[in-house]
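Take this structure first; my questions come after.
One protein chain omitted, others in place.
So, subunit A:
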Amino acid sequence: MPENTAAPAAGSAPHIEFRDVLKRFGDNTVLQGLDFTVSRGERVTLIGPSGSGKTTILRLVMTLEELTGGYIHVGGVPLQYEEKGGKRVRIPDKRRRRTTTDIGMVFQHFNLFPNMTVLENIVEAPIHVKGLSRADAVSKAEGLLAKVGMGEKRDMKPSQLSGGQQQRVAIARALAMDPEILLLDEVTSALDPELVGEVLAVLKDIAAETDISMLIVTHEMQFARDVSDRVMMFDQGSIVEEGPPAQIFSEPAHQRTRDFLRAVL
């Protein structure tokens, strides 16, 4: 079981491990020779200019993008490709899904299912992926909706909700799968400024109350400072520098980090 520690014990197997990761879109190399690990329970925020490959990293972990080269391991299990007899072999979708069941993702544009009510959105995967009974899934969903302050809206359609409300439902939907890893991809970037706070407050609560490992891409530097154990600065597909938020935000070592922070803060 993961331990709820800010700085996970050294020596424990990494929760997420990137090994020599290569990702190309056509002729455009987005990530090259990327190595890094995330420990169990650790919260890592990726910062850097747009196009630096941060979102691609999250999408690779969620298997939304196909790895071009290298390996990603989740909890010690190969995710997209494995080495077999000296060859790099693609892992079939069915087996990939066994690994991704423990991974949840919240998107910039919420991506709720518009043909379902709020409640149906949340119980869909617990019932059809985890095999929960409908009654169990519903009672769990109601608990989560109350937690994100959406208890009253369970029978509404996503189109009837504000962006902030939709995003809170999307967070509840991801949590309903009991993820061990949560990927947050610019979850407040599509929101009106006055709605950002309610979503970040929910996420801060979750960070405080659970030991879910998190990989976060955000432009909200205060949020990054509040919840992260580690901040990684990316530029052009590689890590410029990394460290605790206090260090990166207060005394960045690299000029590129300083330039970036000056631009966003």
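By our rule, contacts are C-beta pairs under 8 Å (C-beta built on N, C-alpha and C of every residue); 3 or more make two chains touch, one makes a residue touch a chain; residues count from 1.
Keep in mind that, in the parts below, contacts and distances are computed from a predicted model.
J.: So one subunit is absent here. Using its UniProt record, which name fits best from "Ectoine/hydroxyectoine ABC transporter permease subunit EhuD", "NADH-quinone oxidoreductase subunit N", "Cysteine desulfurase/sulfurtransferase TusA family protein" or "Dimethylsulfoxide reductase, chain B"?
T.: From the listed options "Ectoine/hydroxyectoine ABC transporter permease subunit EhuD", "NADH-quinone oxidoreductase subunit N", "Cysteine desulfurase/sulfurtransferase TusA family protein" or "Dimethylsulfoxide reductase, chain B", the omitted chain resolves to "Ectoine/hydroxyectoine ABC transporter permease subunit EhuD".
J.: Among A:28, A:115, A:159 or A:255, exactly one should touch the missing chain; which is it?
T.: Checking the options A:28, A:115, A:159 or A:255, the one contacting the hidden chain is A:115.
J.: Of the listed residues A:30, A:57, A:74 or A:105, which contacts the missing chain in the full complex?
T.: Of the candidates A:30, A:57, A:74 or A:105, A:105 is in touch with the missing chain.
J.: Which positions on subunit A touch the chain that was left off?
T.: Residues of subunit A in contact with the hidden chain: 62-64, 93, 97, 100-101, 103-105, 107, 109, 111-116, 124-125, 128-129, 173-174, 177, 183.
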